[in-house]
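For reference, the structure discussed in these notes is given below.
Excluded from the complex is one protein chain; the other protein chains are retained at their positions.
Each chain carries a letter (A, B, C, D and E) given by its place in the written order, and its residues are counted from 1.
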Amino acid sequence: MLRGIYPGRFQPFHLGHLEVLKWGLNKVDELIVLVGSAQESHTLTNPFTAGERIEMIRGTLIENEIDLSKIIIIPIPDILMNSVWAHHVSMYVPSFSILFARNPLVVRIFKEAGYSTIIPPAFNREKYNSTLIRKLMITNGNWKDLVSESTYTFIKSIKGDERLKEIVGSDK
Amino acid sequence: MLRGIYPGRFQPFHLGHLEVLKWGLNKVDELIVLVGSAQESHTLTNPFTAGERIEMIRGTLIENEIDLSKIIIIPIPDILMNSVWAHHVSMYVPSFSILFARNPLVVRIFKEAGYSTIIPPAFNREKYNSTLIRKLMITNGNWKDLVSESTYTFIKSIKGDERLKEIVGSDK
Amino acid sequence: MLRGIYPGRFQPFHLGHLEVLKWGLNKVDELIVLVGSAQESHTLTNPFTAGERIEMIRGTLIENEIDLSKIIIIPIPDILMNSVWAHHVSMYVPSFSILFARNPLVVRIFKEAGYSTIIPPAFNREKYNSTLIRKLMITNGNWKDLVSESTYTFIKSIKGDERLKEIVGSDK
Amino acid sequence: MLRGIYPGRFQPFHLGHLEVLKWGLNKVDELIVLVGSAQESHTLTNPFTAGERIEMIRGTLIENEIDLSKIIIIPIPDILMNSVWAHHVSMYVPSFSILFARNPLVVRIFKEAGYSTIIPPAFNREKYNSTLIRKLMITNGNWKDLVSESTYTFIKSIKGDERLKEIVGSDK
Amino acid sequence: MLRGIYPGRFQPFHLGHLEVLKWGLNKVDELIVLVGSAQESHTLTNPFTAGERIEMIRGTLIENEIDLSKIIIIPIPDILMNSVWAHHVSMYVPSFSILFARNPLVVRIFKEAGYSTIIPPAFNREKYNSTLIRKLMITNGNWKDLVSESTYTFIKSIKGDERLKEIVGSDK
Partner (left out) sequence: MLRGIYPGRFQPFHLGHLEVLKWGLNKVDELIVLVGSAQESHTLTNPFTAGERIEMIRGTLIENEIDLSKIIIIPIPDILMNSVWAHHVSMYVPSFSILFARNPLVVRIFKEAGYSTIIPPAFNREKYNSTLIRKLMITNGNWKDLVSESTYTFIKSIKGDERLKEIVGSDK
């Protein structure tokens, strides 16, 4: 049994994330999708709750007929201690041996903790990019084709794009 | 889509838990299994990490040919504020409408937060009981038949019963 | 302007607390009532939220025609560092110079922080005692005369005594 | 009994805040003034402790002959979980039904938690503005007429404007 | 350069601790003395602050002419996550390779984190025992000969034994 882990904040989960997930799932028996900053929501960089993000991920996987039984989605709150973060993660999830991540700091922290890491391909990051999608939500741009149909429907159903605009409008 | 939630500490996950899970899954489309006290491990009442408990649950479900795609297993750390606990939970998990729980305080807290609750049947609680199983582990009693085969094998593979004995032997 | 501070958990606020409060108010211009363990509720020793306890205190003061404008009620969450507790308190409340408390440790901690302290008289502690009142609530005993009328009515209106019984019944 | 809640950081409490408070008090029987970010002080955006802010509010109310017995001032520390914030607040304060706030995010968070909200008029926000007042304190500008007399005297007595300048001068 | 670590709460530091320390120092070039539960004080099991405990240790070492330059005393607050504790410790202290500890759980946690461990001899634990010394302080027993002269003088100078009696007398 070979397990990999794929960390992200998924604000929101988009088609680029889906490509990484499919690519990673090909390399392992089971893939842990780690939903980071799980305690955050209703902010500019983290508008959606962990639960909402999990619904997006599951909906997208079902829509794409990916075997849910091989995917383990785990939300994890931040701890503000980078040097123990990889160990903190390993407490919350089934045992794993491979990290899939592009972020050099994340790669280093897991390497220091003894994990092997594989850097996934970029999958058109200029187009599929959470920061860009959040901007498009705020400016009434076209973000529909950057996420799965189910994610688009879900975000609309919880008025997630309106939430983002309200956060922008807040003077705090 | 009807979702239910089934909270527990699952130290360890035993056959009584499995019965509640199967019974609950019959009543909803998807069932969230909430792994509480997720930050704890290596204590007398919480010997196993959240990740280890998730492995027990998944192994038991696979062994019993239960459709994993309908089960959402979520670890959640304690917050020490009972009056916001149900709201805290709802931040970490997909939206749900029904709680399955026997504990009167848990039932009350979720009722106060607006959820409907169903009390599951007892399923032989005297026999299938985590406290009892932990005691049997410590005293070299027979706990093998109280958990699934895969859970037994898993606990043995991580020397979980030895860990419990070491905790008992600690003078702190 | 002379201010005093009177700390307690007030689970619930009873007629003995009222006597201390009136006695203390006689000695100062304004009295701070510090509602401790403010983050706790729904437990055996802390069944009521801070907000509920504040309602009890205000209701009792109005019922007894005590000048509310001289009373400052402040909830404060626990910090688990005794040696900085008095300084933590002084951050949350208007400046004060006198502590009213019987608990020797509380007295010492505030003395070490440079405050003067006065020990209030006992006011029939065997009868007016929060632990006892909580026990009477659980056993359907007679606790009505140990709290003010408004507090009794308030606790009944939020079914506070039933909440306590549910906590007792919980197997966690 | 109709209660409203008016949240703010009040760094410092100024005459615009006073107008909102008087306007809100007209609409309810009792008004909760929620002093947010209560754990913070000695920073550029939060120079004053919660206790100091409470003194400003009380002093201003007395100076303006507003009935203190209808005002409930409650300090509340931040929690970094927006989605449970309204529920966290409701734990610390007497029960309320109406929120008075202009900030769109605050409005949304309380609406999602089931409260009704009323947006207060702006009351000359360009003039009465805490950020501006803090800037005037730092630059030795004229901020005296933007706060009540008692608040001005209080801030001077604790050398609050000097504290702000020292914070600006800090190289951390 | 070989470094060892010796964890304890040292409430108070006694002559048995001194023996372990001397024994351990013989086995390594430098010895880290880890003062645990550093955030606690003024309780029955943790009466002394971390700073006070550090003064006891330094005083005892000087009195016994042990080379202070080979001893690194580090206070560390608790985290309530046993499975990351060893990693948490390693963030706060210079790198080390050997643990000196008798507590089976501590030994296991550090072993799981990849450290080697040596169990020190018992050095008359029935006599030199912090729990016993605290009891003797409370009952006016003879504890003078169980700690170093400088520790005895220090505890007397801060009235540490009186503090313990006040904690016992507290009704919280």
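Annotations
The criterion applied here is as follows: contacts are C-beta pairs under 8 Å (C-beta built on N, C-alpha and C of every residue); 3 or more make two chains touch, one makes a residue touch a chain.
Bear in mind that the values here come from a model prediction, so they are computed numbers and not experimental data.
Here is the thing to keep in mind: the chain we left out touches A, C, D, E in the whole complex. In the complete assembly, the contact with the undisplayed chain comes from C:88, out of C:88, C:102 or C:135.
The chain that is not drawn here is touched, among residues E:18, E:74 or E:98, by E:74.
Interface note: of E:38, E:81, E:137 or E:164, the residue touching the hidden chain in the full complex is E:38. Residues 39-43, 49, 163, 166-167, 169-172 of subunit D touch the missing chain (whole complex, contact as defined above). Listed here are the subunit C residues that touch the chain not shown: 81, 83-84, 87-88, 90-91, 113. Residues of subunit A in contact with the chain left out of this view: 80-83, 102-109.
The rule is simple: only the chains that are shown with their structure count from here on.
Common neighbours of subunit B and subunit E, by the contact definition above: A, C. Residues touching across the subunit B and subunit C pair largely diverge in numbering: under half of the numbers involved belong to both copies. Note: centroid distance subunit A to subunit E, computed from Cα atoms, is 44 Å. If you average the Cα atoms of subunit A and of subunit D, the two centres end up 37 Å apart.
Residues of subunit E in contact with two or more other chains: 81, 83.
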